[in-house]
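For this depiction, one protein chain was excluded, whereas all remaining protein chains were kept in their positions.
Let's turn to subunit A:
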Amino acid sequence: MKVLVPVKRVIDYNVKVRVKADGSGVDLANVKMSMNPFDEISVEAAIRMKEAGVASEVVVVSIGDAKSMETLRTALAMGADRGIMIEAPEATEIEPLAVAKILKAVVDEEQPQLVIAGKQAIDNDMNATGQMLAALLGWGQATFASALEIADGKAQVTREVDGGLQKIEVALPAIVTTDLRLNEPRYASLPNIMKAKKKPVAEKTAADYGVDTTPRLKVVATEEPAGREAGIKVGSVGELVEKLKERALV
């Protein structure tokens, strides 16, 4: 079974984002970029399936600017077999709908049985690409996975839902999106980073797939959120209770 995993290059989760003074967007100049953490979880899930003999090949695909190649190489260093680099405008500007359309074209070509995607990218926080891809393919979807098992042409998935957990079964081929509890992604070892440089990567552009990536949403403004007034430190539990009583909170 072939598994396809899309990976996105995003601002590192440790970086505090600043809005540009002119309100035109956020400042991405000279900030650390990394693989979207949920995509690391997806890559890890796919590699574990390969190690367990469930998957035969793990193909990773990144859609973004030329630097997304680094992200792809990271996925290859973790253990993916081969990559597809699809150059498109800045990764953060390309919307999930356009990404899903490109991925659909990739799926049509590659014919994987399973696509494992992160539940959300931590830049635009959309939480949409996997569901949109499933819709375009007419496939079943299992989002927010915290456990995943493949048997008898089906995926059994435990999902993180609002009140706890839900277990569902999806017929393959299907899309699974990953949540935080699915696994702890490995770090790529130095020898594997070296090896990854020799793994095959096909280089494409969004235009090769005939997908129009023009955003549907026009960004009118980007602004700082309302800040909070700095508070005070209280010296004791008693003082804290007093303050809360003053404001009728307890």
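The working rule: a contact is a pair of C-beta atoms (placed from the backbone, for glycine too) under 8 Å apart; a residue touches a chain by one contact, two chains touch by 3 or more; residues count from 1.
By our rule, contacts and distances are computed from a predicted model.
S.K.: Looking at UniProt, which of "ABC-2 family transporter protein", "Electron transfer flavoprotein subunit alpha", "Cell division transport system permease protein" or "Serine/threonine-protein kinase RsbT" names the chain we cannot see?
M.R.: Checked against "ABC-2 family transporter protein", "Electron transfer flavoprotein subunit alpha", "Cell division transport system permease protein" or "Serine/threonine-protein kinase RsbT": the hidden chain maps to "Electron transfer flavoprotein subunit alpha".
S.K.: For the chain left off this view, which of A:113, A:156 or A:192 is in contact with it?
M.R.: Considering the complete complex, A:156 is the one touching the chain left out.
S.K.: Pick out which of A:113, A:131 or A:192 touches the chain that's been left out of the picture.
M.R.: With A:113, A:131 or A:192 as choices, the missing chain is touched by A:131.
S.K.: Identify the residues of subunit A touching the omitted chain, counting contacts across the whole complex.
M.R.: 11, 13, 16-19, 26, 38, 95-97, 100, 119-120, 122-136, 138-144, 146, 156, 158-171, 174, 179-181, 215-225, 228-234, 236-238, 240-241, 243-244, 247, 249-250
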